[in-house]
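Structure record follows, encoded as structure tokens.
Rest of the complex left out; these chains stay put.
Think of it as A and B in the order they're written, each chain with its own count starting at 1.
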Amino acid sequence: MPKLKFQSDHHKIFSRKAGSKPGMLFVPAEAFAPRYFLISFSEQHFEEAELPDYEQLINKVKTQPELRHWVDIRGYKDDTLMGKLASDFGLHALQLEDVLNDYQRPKVEETEGNNLFIVSRMLRWSDAQQNLNDVQLSIFTGPNYVLTLQSDYEDCLDSLRERIRVGKGIIRHRPTMYMAYAMLDVVLDYYFPVMAAISNLLDEEEQKIILVPSKKNLFTVLNLKSQLAKLRRIVWPERDKLNELLRMDEPLMPEEMKVYFRDAYDHVIQLIDLVDNHKEMTSSLVDLYTSTMGNRMNEIMKVLTMISTIFIPLSFIVGLYGMNFSHQNPETGKVYPFGMPELYQPYAYPILLVLMLLLVTLQVYFFYRKGWFRSM
Amino acid sequence: MPKLKFQSDHHKIFSRKAGSKPGMLFVPAEAFAPRYFLISFSEQHFEEAELPDYEQLINKVKTQPELRHWVDIRGYKDDTLMGKLASDFGLHALQLEDVLNDYQRPKVEETEGNNLFIVSRMLRWSDAQQNLNDVQLSIFTGPNYVLTLQSDYEDCLDSLRERIRVGKGIIRHRPTMYMAYAMLDVVLDYYFPVMAAISNLLDEEEQKIILVPSKKNLFTVLNLKSQLAKLRRIVWPERDKLNELLRMDEPLMPEEMKVYFRDAYDHVIQLIDLVDNHKEMTSSLVDLYTSTMGNRMNEIMKVLTMISTIFIPLSFIVGLYGMNFSHQNPETGKVYPFGMPELYQPYAYPILLVLMLLLVTLQVYFFYRKGWFRSM
């Protein structure tokens, strides 16, 4: 039996161990082993590599201060990793705890040295299970690097990597903040296909509910409603996050960057519109389902009522003439004048048949006039 | 089968290519070839023309700085067009991206040089499909020009063009900002007939739902509800836009212009009132539909119950006297005193008929007293 899948992402939160020390870095057991990617570039220069261990990675970053770096770590299964990151990049234990606990709302926090810690959520829609998967992308900006951390090996940032690789556009000419923006923008871009998938599913359900509604359709609609609610809970803090970024001043947020973040903000507002719109749609579909079920009930009852109304009186009539009242005194043989004399008239039977036919005709006409043959 | 048409305008958003570069100007494949219109005027002067290409257009604008110009470009299918606009009018790539992506919420943005970029949405109501079409109108104001961009060849600004042509009113005597205002005002004016069309349709559905409700009526009401929701999502940002314009200072917004924008603001508030009002109306209609369907069900069940209640007991009685209990011992011929002696009374049959008639009369009286003949 299917399930409303709204809870699928709660187990992560609920698996949190109550009463543990704040800032304790507890690496989840099911985490992947870390992989280290590094993209280093300047306006002329570009290099990209997967490095075998953290030491080589940090070495490369430290020895090339003239380049900008995208330090891209995927998977956390290394108990010492977080400690090294904390000391090399100057990160706070509570923020690293947020990185490990993959259920943060999108948010932005200032860190020491006028840098930012940004949490985004990457969405993926699973068509088979009709639910929304989301993976956290933690971004730390620095003077000449952007550090991203994620628990999965796969993400939605490949188009961005390609843009840096080919050097097209302005990404290589801008401050590292632009790279952070570009990441947020790509992540947001992938929200729209998710929205489109939900939109199409609702569209299909609508057709089914109108034609042949079954409980499964209601179920799908209610499930999509919870997926939309989940999406809403991701998109609204995203909006607050962008708002906060827009309200920041130099040097945290260069004035020239604001036009870009405002553009991202507009996209989020569009998303919120879309989500609210589709949530309203689910309510309309529930209304439609209820009313269609009510219609079916009406149809069923109309059939029952018409058949009963026509045949029950007829059955009474034929029962009447099935009675055994004696036509004559059983002893004297004298005919009773009121002893069901109809039974002994030569044309009584055909007359009765005609009368019953007439009755049926009248009833059918009555139903027709009442509009019972019109489908509702 | 009809569809809730609320999604009709989403495909544009969903067709956006995820992961593309911000500010990348992607001209949609189905775009029209651009046509170039120019209206140039001063208090005494007026000329109007459709120009064959962009170069002639920009030439005219640049060589006549003493006139005010309405540069009116319709259709975008020219890959170089946006680039030329960017350099000639000093527009930002992200704003041109907004122009091309025809699904922006109404908004206003400051551009360089104390100019404005305004997005409005022109509405058209399709009576046949009962849905709302909206086309984006992008307006850029400049010191002596207003540049408008739209994807369609047809728009709702002809009445404004006529007003400039005949030189009636104050439009030729005011700053270019007044022209921008006049555009917003005309666009808003056309929201009211759309609202009126929806209002009339709801009015018709109400009558139908009261008299002979069918699922189609519910469907129309739910569809109009989503159209209203869509309208609401256009009108609310319109209100924010006007609010923002009213809060602007000189030189962006001349003090003398504010009374006009306040008037437009009042119109938007009226629209919001109307939309909310009609949305409430759709809820009342759904209530009415549900209750009317319930009433029909009650009527159907009353018919069934009355017929059954009257004839099922009668059928039992006539069945009773259709039993074959022997009146006498089949072997000895001795009469059984309790062997259904009623069957052998001379007046038993008419007495039974009268008793049954009496029973029916009583039942009908009971139904009458219970108010079952009163229609609900």
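As a convention for this text, a contact is a pair of C-beta atoms (placed from the backbone, for glycine too) under 8 Å apart; a residue touches a chain by one contact, two chains touch by 3 or more.
Note that the coordinates shown come from a computational prediction; the quantities given were computed from them, not determined experimentally.
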For this file the homomeric complex, of which 2 subunits appear, totals 5
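Keep this in mind: only the chains that are shown with their structure count from here on.
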Since subunit A and subunit B share one sequence, what rotation angle in degrees maps the C-alpha trace of one onto the other, as a multiple of 5? 70
Measuring centre to centre with CA averages, how many angstrom lie between subunit A and subunit B? 25
Give the list of subunit B residues in touch with subunit A in this complex. 1, 3-4, 6-7, 10, 13-14, 16, 18-24, 92, 94, 97-98, 103-105, 107, 109, 212-215, 218-219, 222, 225-226, 229-230, 233, 286, 289-290, 293-294, 296-297, 300-301, 303-304, 307-308, 311-312, 314-315, 318-319, 321-324, 327-328, 335, 340, 342-344, 346-350, 352
Where on subunit A is subunit B touching in the complex? 156, 158-160, 163, 168-169, 181-182, 185-186, 189-190, 192-193, 195-196, 199, 202-203, 206-207, 210-211, 259-260, 262-263, 266, 269-270, 273-274, 276-277, 280-281, 284, 287-288, 291-292, 294-295, 297-298, 301-302, 304-305, 308-309, 312-313, 315-316, 319-320, 322-326, 329-330, 336-340, 371-372, 374-376
